[in-house]
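Heads up, one of the protein chains got dropped from this complex, but the rest are sitting where they should.
Labels A and B are assigned to the chains in the order they are written; within every chain, residues are numbered from 1.
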Amino acid sequence: MLTSAVLQAINGISLAALLFLLASGFTLSFGLMRVVNMAHGAYYLVGGYIGLTLAEKTGSFALALVGGGAAVVVLGFLIDRFLMRRTGENHLAQVLLTVGIAFVLGDLALWIWGGDNLMVPAPQYLKGAVVLPGELYYPRYRFVLIFFGVVVGAALWLLYRKTQLGAVVRAGVDDREQVNATGINVDRLFILVSALASFLAGMAGVAGGAFLTLYPGAEWEILVYALVVVIVGGLGSLEGAMIGALIVGLLDAYGRWLLPEFSYFVLFGPIALLMLFRPRGLFGKEH
Amino acid sequence: MTAIQVEGLAKVFGGLRAVDDVSLSVAAGERRVLIGPNGAGKTTLFHCITGTLKPSAGRVALFGADVTHAAEYRRTALGMGRTFQITNLFPELTLLENLTLAIVGTDRRKWVAHRPVEAFGEVRRQAQAGLEKVGLADRAAQPVKHISYGERRQLELALALNTGPKVLFLDEPCAGLSPSERQRISRMIAELPRDITLLMIEHDMDVALGLADRVTVLHRGRVILDGSPQEVQTSPEVRDVYFGHA
Partner (left out) sequence: MNRTIALIALAAALLLPHIAGPYWTGLVTLMYIFGLLALSIDLLLGHAGLFSLTHASFFAVSAYTVAILQVRYGVPTLLAAPAGVLAGTLLALLFGLAVRTRGVYFILITIAFGYVVWGVAHRWSSFTGGDNGVTNVPFPAAGPLAITSHTQYYYLVLVAVILCALGYRVLIRSPFGLGLRGIKASESRMRSLGYRTTLHLYAAFVLSGALASFAGVLYVYYNKFVNPVAASFQVSVEAALMAIVGGSGTLIGAFIGAGVVLGLRNWVSSFFELHAAVMGAVFIATVLWAPQGLVGLARRFFK
């Protein structure tokens, strides 16, 4: 029983690492630019598929990760420049526009890569099992993913909290007008943050695609998890994305284990409670 | 009877004490004007008394009832009416609809979902009358977004007047108006019946001193003087605050 509980915890934390990659970009995009991007899940999927193709063609997982991320950066930039600009801060319009974009991307992906479950090939040194104390075998990949998530999380946190750039972004999240007034090129800042969000999403797709597989519809399933992370953690908060991801990941793992038929209820419970007592999420701000 | 009682009110934003230990007491029927330079905390104080903001400390009572943590609708039910410094109307709705919302806001008719608004003849008549009072009756069927700024300030006042208020909070009712429009609004305010208590923020000294029974002067979130118009006019501290180095 205890060993299962530990295994589930690791399941949950590895999912949390993946969700964090996706949710951090989403939440910072909203916090700084007031942009809701419902195509973030599609970015994950497209990045994953492109990474898949790169891995198959070149045999390099690292290239797949970077390539998948980079491809989404380009895609995201084009979408921002030609479509998102036109919606300003109209959240309703943003939601509709990005849902439409996600439909288009999803269908194109279906057309190019087909409808089967595809797995991004991971390198040998990431495959296989790790032996934990007590003779527990656990997929090595998931462990590495947790480690990766922690590294990225730490890097983001340091960037956000300890650098000049991060200070500017934080100031922008708190009060955009102020940052504008200081003469900092806000447009370039937006492009940078947006690119980072896109890169993380695309890279997450490759990372996720190596153990969760990629398939039509995955973009919506992962998006809704990321949304719950962001709701629980609070829009605009990096720390919120971290804590939210942990909560959602663990709840999902334990939910699937203990109540497989009602696992979505396990996600629903915290949101409902949150609605009652803290509608803005754990670290959300009054906007 | 004390209409408005504020004790030790404070409102803190991060490191800024926008309102700092403010106490004031307005008697029923009194005309009290709140003045002070920009950033003195007048609107913030208003928001705390009317319920738009929650105070960080202190107590607010309307006609003896403690409303410090009460929701806005409760205060309105006790007789509070207010206008906003930045015009806060319903732009897509007609003037008549704007007033209708004000009139039914305090009674159960706002919950009626099975009869059209047109069926409420008395409400319509009251709304028309309310518009006539501020000289906007001929624009009744126009959406608010089509009327001028001056007309919107008039509507702003009309909305507050039509909730059946016993105490009226006016936040710079004459803001941005031309001299003739100012005169019109000042006259309307001066002609309000004495069973309505008035607390008004005003920048224009002449308007303020002309209308006021008493004046409260705010500076950097604190009350620096609370007295008659003459006292305020002749006070050196007030002069310093406005023209000098306070």
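Some notes on this structure:
The working rule: a residue touches a chain if its C-beta (ideal position, glycine included) is under 8 Å from a C-beta of that chain, and two chains touch if they have at least 3 such contacts.
What you see is a predicted model, and the numbers here were worked out from it, not measured in a lab.
The hidden chain, counted over the whole complex, makes contact with A, B. Set against the missing chain, the residues B:L16, B:A71 or B:A129 yield one that touches it, B:A71. For the chain missing from the display, the contacting residue among B:T2, B:S25, B:T52 or B:Q142 is B:T52, taking the whole complex into account.
If you put the missing chain back, the residues of chain A touching it would be 30, 36, 83, 86-87, 91-93, 95-97, 99-108, 110-111, 220, 224, 227-228, 230-231, 235, 260-265, 267-268, 271-272, 275-276, 279-281, 284, 287.
Contacts to the hidden chain, counted on chain B, fall at residues 50-52, 71-73, 76-77, 80, 82, 84, 88-93, 97, 100-102, 104-106, 109-118, 120, 159, 163.
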